[in-house]
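This report refers to the structure that appears directly beneath it.
The complex appears here minus one protein chain, its other protein chains still in place.
Which chain is which? They are A, B, C, D, E, F and G, in the order written, and residues in each are numbered from 1.
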Amino acid sequence: MKRVLTGNYAAAYGATAAKVNVVAAYPITPQTTIVEILSEIVANGELNAEFIKVESEHSALAACIGAQSAGARTYTATSSQGLALMHELIHWTARARLPIVMTNVNRALGPGWSIWADATDSVSQRDTGWMQVYCENNQEVYDTTLMAYKISEHADILLPTLVNLDAFFLSHTSQVVDMIDQDRVDAFLPTYAPEYKLDIDNPRSFGSLTSPDHYYEFSYKMHKAHEAAKQIIPEVHAQFAKEFGREYGMTESYRCDDAEYLLVTYGTIAGTTMDAVDRMRDKGIKAGALKIRYFRPFPSEEVRSILKNAIKVGVIDRMISFGHEGAFFTETKAAMYGETVPLYGFIAGLGGRDVSIKDIESMVDKMQAEDPSNLIWIGVKE
Amino acid sequence: MKRVLTGNYAAAYGATAAKVNVVAAYPITPQTTIVEILSEIVANGELNAEFIKVESEHSALAACIGAQSAGARTYTATSSQGLALMHELIHWTARARLPIVMTNVNRALGPGWSIWADATDSVSQRDTGWMQVYCENNQEVYDTTLMAYKISEHADILLPTLVNLDAFFLSHTSQVVDMIDQDRVDAFLPTYAPEYKLDIDNPRSFGSLTSPDHYYEFSYKMHKAHEAAKQIIPEVHAQFAKEFGREYGMTESYRCDDAEYLLVTYGTIAGTTMDAVDRMRDKGIKAGALKIRYFRPFPSEEVRSILKNAIKVGVIDRMISFGHEGAFFTETKAAMYGETVPLYGFIAGLGGRDVSIKDIESMVDKMQAEDPSNLIWIGVKE
Amino acid sequence: MTKKDDQKPIVFEGASDMPPMSASQGSMSVNKTASWRSIRPIIHEEKCKSCMICWKFCPEPAIFPTSPPTINYDYCKGCGICIEECPFDAITSEKEGK
Amino acid sequence: MTKKDDQKPIVFEGASDMPPMSASQGSMSVNKTASWRSIRPIIHEEKCKSCMICWKFCPEPAIFPTSPPTINYDYCKGCGICIEECPFDAITSEKEGK
Amino acid sequence: MVEIRFHGRGGQGAVKASDVLAMAAFLEGKQVQSFPFFGVERRGAPVTAFTRISDDQIRIHCYIYDPDVLVILDPTLIGAVPLTDGLQPNGKIIINTQRKPEEFDFSGTENPSVYTVDCSSIALKHGLGSEAAPIVNTAILGAVAKATGLVGIDSIAESIMEKIPVKQEKNAEAARESFAQLMG
Amino acid sequence: MVEIRFHGRGGQGAVKASDVLAMAAFLEGKQVQSFPFFGVERRGAPVTAFTRISDDQIRIHCYIYDPDVLVILDPTLIGAVPLTDGLQPNGKIIINTQRKPEEFDFSGTENPSVYTVDCSSIALKHGLGSEAAPIVNTAILGAVAKATGLVGIDSIAESIMEKIPVKQEKNAEAARESFAQLMG
Amino acid sequence: MSAETKKVRLTLPENEVMSPGHLACQGCGASMAMRYALKALGRKTILSVPACCWAVIDGPFPYSAVGVPLQQSAFEAAAATASGITNALKSLGKDDITTLAWAGDGGTFDIGLQALSGAVERNENMIYVVYDNEAYMNTGIQRSSSTPHGAWTTTTPVKHYRKGQKKNIMEIIVAHHIPYCATANIAYPEDFIKKLQKAKSIKGAKFIHLFAPCPTGWKHGPDKTVKIARLATETNTFPIYEVENGVYKINKKIKNVKPVAEYLRAQGRFRHLPEDELEYIQSMVNKSYKRLEKLEAAFGESA
Partner (left out) sequence: MSAETKKVRLTLPENEVMSPGHLACQGCGASMAMRYALKALGRKTILSVPACCWAVIDGPFPYSAVGVPLQQSAFEAAAATASGITNALKSLGKDDITTLAWAGDGGTFDIGLQALSGAVERNENMIYVVYDNEAYMNTGIQRSSSTPHGAWTTTTPVKHYRKGQKKNIMEIIVAHHIPYCATANIAYPEDFIKKLQKAKSIKGAKFIHLFAPCPTGWKHGPDKTVKIARLATETNTFPIYEVENGVYKINKKIKNVKPVAEYLRAQGRFRHLPEDELEYIQSMVNKSYKRLEKLEAAFGESA
């Protein structure tokens, strides 16, 4: 059934379709409508779940951790400061190998307070062991939420997923979303039945002191799970495409095949970039766009194979790792190590600064004119 | 005056020498002795400071933020879970441009609980805007703590610094430390006198809502401050060397000039690597070691100029960014983009697994034998 | 107070003339909230007993403690509290013309 | 309870036979804490009234509720609580020989 | 793709209007996008919202700089805010006002078509909002439908029934009335 | 560089011993390093600690795998734990025990020199710890000084005065006594 | 103007430290509250304000409305930040400046409770004021643990309105045995100001629980803010009392207590409540007030 939904509603309906057992969440702009609509959905009995109205985001994730450990499928959503406040438990979730799915509305971190789009919040969680997806539109938010449960819960993965959408540009933007019938969702995503859980018939202690003799190998297993995910994610995408007709990849190429100027980016900027690519193509510039959906696991091989034949590549980050450069830029360069294509790093859209088609066109201009040694801030007033 | 001190004591005495006004800290293994000795030092009146015995690490950093904003020089120390719990405020400190200095004892994150060395805790803070230093020995801990205040408080920088030392391998290891006379410290590090602070005679609101029109430029200014730090840090190092005779760099090269096999690493592993280099040189292998002290700002140009002439380079990380690779490895590859030296990524020592000279020698063996496409886990039991 | 309070907007050329962090440079008095108002309170001198209750409760504050009190229409948001609280019905409400 | 409780240490070949997360596989009864003990409590049957107070307070627990109680010397850490709490002085302390 | 920009003041419902319009177009089988420029301003401060309508998937996610249609919910904004920036040549401007289109001077924009309708009166007539603060966001959509032909008035009405939580009928009637009354 | 490995049980003070030894060497102008293997075990469980002594700066930071000297604070560890792993040829082993050096069989290690001293009795004599749990960590350092010649007994005594918070004199005397008594 | 003002008798200090132009909604109780607080404490005050409506009311960069230094803090960190400020002042020898932590109910009852508990346990020299509007207003009216039984919020929809009593923050803080705790109400600014002045004169941790209606979240006309605030006290829903060094004192004993329904019916957020709920709420109010009287009897001045 098609409906016009904001990104936040798409996320909430995605979790609802996944029939989560426990929701624990705390309000924060611009995620609030997720909490509000889920309160309604649960209150109305449309979703048979417990909604824990916790006193902080930290407790939201802690409650999800407890619930998921006890065998429930759980959901939470947050943004910015809330995500940051969860950080210790974000690590915790991954190391506990709990396949929790969390929506994050990408919003800038304070101070100064800012409620607008910026990916620093989620990218700052890149070292925690979570899988991370960045969405370009609301359909993708809905579909990704559903698939995230299937991928996270896969026995060879058992890792949580963070599904990201840009503040306002998706969270409060209405678009057409095709929602899947519940019975078809159920067939795609069976009931959660973990092998390891809090079980009085098979009592185990989870998370006990772990000596260097074992800790290292647990870390290795997490690494291997991410490696496995790189295989399994495309399989789930394929199954989803077969069932529901919508295709996703860990990355998404747009007019890349013969592109000379290739722009790599993520989130809503990716959509605008594709429109910009069309415009530039109309002007005779062979532009192309590579949208990165999965930032963790990072699809290095895929990125490399797509980018290596371009003449110049630019990476647009809606965040910066201060003291270095944009994280997607760094990681793309690392993935490309050994190649010779010049790579340009662009910073754009921090704190909700709009990124227009003209801004994107200006990047290709700069790639033609400048050398790649300096990070380029698009539209900065110096 | 020379004394035999653990790394924790060296940190505490460094902060004492810096005459901090306010200390706020919370105990966590293996940082605890820092809190304990500072409690004593303050209680004995050896340091004229307020010690706030907060109820959590989150409040420790919040209290430092408040105190520093009000014009005090502050200090805190933590480790692992404690650092992670501070994450929201770690971002906050940097964006508020408060030159707080914090010691972090690098310890693994749970679950399973682990109290042993692992750099995931601090590397996970790489996107927050803090400067980060990794120490190899206790003298370095002491000296770095002192210099960190001078660097952080520089008017062109105004960024906090995280000084890292490995759990047990430094925190609880006794070594000879040469402590500087207070009057010479005072000459080197004048009283903290910030231009922007909470001041009833010039009342300002700090951290208010900041629209996309300004937020982007504030971020740009932070970026510029990190750029400036890359100039100022070597200046402070030079001044320190002149005054006190000990030399530091943002990186430290050991037998790199003619090295064919170069190992890049940080923290205590760097020391062991240098000994391993000597052993290998004795065996006729032209090995070298590059110790990275400053991870933020990341000394890309320096790293590149040192590594680019090697035949093979290996990067040893005591952490992994799950779903990708070691962070120092990624960032080194990014810094080296465009070069052709093969770069190998090694993971070692997570969760306190010891890294021996033999382990390091085995890396050079692997660099000779294998191709660099896979991350290599040293000593893993598969 | 060196803080700017001339009620003119503060405009920056760019990053270079901004402070390092989000630190205020002037007063919110720059923000004339008159436009928020859809009703306008009018004090009727003849009824007013200068009890100053309206002054006391005005949230902005947009009432000067003169006798009778004077409303600062640059800032009055038209909340109506003064009208509601005046014990002598000395303030009435008028629709703001648009 | 499928949990391993045969008091033999659990040894893994490596990552492949470990569970995905730190989840326990067996009982701490594997850990014979006898080595912690520097004194050894001895129950003297003749004095013992089987009041079970020693059993009640043993923190390990290392006392079986037989009559008179029996001490499990595999685990008794030698804390001395049973000695201190026995109302009938029926337990004495011996130095553990090393 | 047609791009519509709404201008109002906090409290008037410009954001909701952009949503309802998008929904109406969706009901006619279009791809749509609607979103606010989310400021921190409260009641009374200028507010902007956007709607995009297209036959194809809408990928772009930035603000609308060069709208085809401008919808102005509050005439006092004219002059106070640079409303017509970027308006496409031959663009349409729909204004809630008692005045006539001719009374407005949009020199500086290329050949705009200006439409006016007194939504405030229509809203009050249907009991929407108060004298001091009539709620005009639904009423103006009738005028938008009529002026642009982008969507039918029945779709607007249906969309209102879906999206507006209270007084749905009244709102729909108000839209129909402004559809009927539009001057331009 | 000389590497010394201490083995004891939780509560015996092996870690402190490694520290005091390092401090003593420092007092003689050496570069030193001492550190524990920090386990979670409590009282009674095996504990390891390390000391490195060198004329040059000590850069290495891993555990000691091939010690030159082994110090065993608790003879019950022999057999229970693989103590002598990696001991260098002609290495020294110093044991707190009432037994004689000859009574120990360290076959598997290359030509070790074994020294024994009854530190438990010495400790008790000086009122250090209780019968059940004598504190032997200072006493044994006298024997280490004598057996290895790495540091003088006066330095050990001075180091004890600095590092041991209580009964400093008694501890120093105990060290001197074991220095005098050492058998090997 | 000062000439003219001579003629009038003002029951509050005349100085205005807070400037108009701020971003509070029309008739916002919280904005009145700050005006009073700064009248009471004057310009030698430093504010610590976490995320809450007041983080916005003060205005966006580069402006400010408060006329005193203000440190915005993370949502959960008002009391800890203030602890830092007050210790810095102490360390730097500035002993004439008041540290004022100013937070909403969400930042106090919920996410900021721990930092507050820690700060008062340490008896930090500061005044902490919670302006209670009984929900998360800044994010659009979600339930907090201060939301009273029966109320609608966006996370307690009408069909499933909030069940259970609001958290008794006063009892919780009183249990920390600090020198001074009090309730106050924007409808009685003289009392609030007096309490702030008293608090300022006491060394250590002081806590004030301030009732501050929110027309936007409570769904009442902006002109009714003071009226509704007054009704809260006149119905004993929000009694005015203080606890000084453990000694309870009810400052306003209402002679003719009004029925709670009068208070509830004036607000949209309670509109959906059936009669029996009103009765239940009345009984709970009676019970709580009786409890307070007992506490005053047991631990009051005359006890």
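As a convention for this text, contacts are C-beta pairs under 8 Å (C-beta built on N, C-alpha and C of every residue); 3 or more make two chains touch, one makes a residue touch a chain.
The structure displayed is predicted, hence computed values, not measured ones.
K.L.:
Just one of A:3, A:53 or A:150 touches the chain that is missing; which is it?
P.N.:
Missing-chain contact among the listed residues: A:53.
K.L.:
Using the definition of touch stated at the top, determine which of A:41, A:62, A:256 or A:378 touches the missing chain.
P.N.:
A:62
K.L.:
Of the residues B:55, B:166, B:199 or B:359, I need the one that contacts the missing chain.
P.N.:
B:55
K.L.:
Provide the residue numbers of chain G that touch the chain removed from this figure.
P.N.:
76, 110-111, 113-114, 117-118, 121, 123, 145, 164-165, 167-168, 171-172, 174-177, 291, 294-295, 297-299, 303
K.L.:
If the missing chain were put back, which residues of chain A would it touch?
P.N.:
Residues 21-22, 24, 48-50, 52-56, 58-60, 62-72, 74, 88-89, 92, 198-200, 202-211, 214 of chain A touch the chain that is not shown.
K.L.:
Using the touch rule from the top, list residues of chain D that touch the missing partner.
P.N.:
1, 3, 5, 10, 12, 19, 22-33, 36, 50, 52, 55-57, 59-62, 64-67, 72, 74-75, 77-81, 83-85
Please note the rule applied: only the chains that are shown with their structure count from here on.
K.L.:
What chain lies farthest away from chain F once each centre is taken as the mean of the Cα atoms?
P.N.:
Most distant chain from chain F: E.
K.L.:
Round to the nearest whole Å and give the separation of the Cα centres of chain D and chain E.
P.N.:
79
K.L.:
Please compute the C-alpha centroid of chain E, do the same for chain G, then give the distance between them in whole Å.
P.N.:
Measuring from centre to centre gives 41 Å for this pair.
K.L.:
So, what's the distance in Å between the C-alpha centres of chain F and chain A?
P.N.:
55
K.L.:
For chain F, give me the residues that contact two or more of the other chains.
P.N.:
Touching at least two other chains: 40.
K.L.:
Tell me, which residues of chain D touch at least two other chains?
P.N.:
12, 14-15, 21-22
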